[in-house]
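Only one protein chain is missing; all other protein chains are in place.
Up next, chain A:
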Amino acid sequence: MQRFPCPFCGLRDETEFHYGGEAGNDRPEPAAEVSDQGWAEYLHIETNPKGRSREIWVHMTCGEFFLLERDTVTHEVFASESLRRAAP
């Protein structure tokens, strides 16, 4: 059982979290300007790094999505970071 640090709730068991995808997979738009290839890459292509990775996770119990840096081989967790920006 891994433990992940929710930026809001602290260290919690992995069963409370859900993987949300690799960080930086920006949604291409507007749709009219996106190629079939570009959309398919957004949907399906992952870099799947071996080692240090940046991922989006959600803490199901509080509902917050955040950035998690961890090692996909050793499962070491380096840091988590809130995705909240200051209100404009």
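We take it that a contact is a pair of C-beta atoms (placed from the backbone, for glycine too) under 8 Å apart; a residue touches a chain by one contact, two chains touch by 3 or more; residues count from 1.
What we mean here is this: contacts and distances are computed from a predicted model.
Enquirer: For the chain not present in this complex, what protein name does its UniProt entry give, out of "Chemotaxis protein methyltransferase", "Nitric oxide reductase, NorC subunit apoprotein", "ChrR-like anti-ECFsigma factor" or "2Fe-2S iron-sulfur cluster-binding protein"?
Expert: Options "Chemotaxis protein methyltransferase", "Nitric oxide reductase, NorC subunit apoprotein", "ChrR-like anti-ECFsigma factor" or "2Fe-2S iron-sulfur cluster-binding protein" considered; the missing chain's recorded name is "2Fe-2S iron-sulfur cluster-binding protein".
Enquirer: To test your reading of the contact rule: which positions on chain A touch the chain that is missing from view?
Expert: Per the touch rule, chain A residues meeting the hidden chain are 1-3, 14, 18, 20, 28-31, 34, 36, 39-40, 42-43, 58, 60, 63-65, 74-75, 77, 83-84, 87-88.
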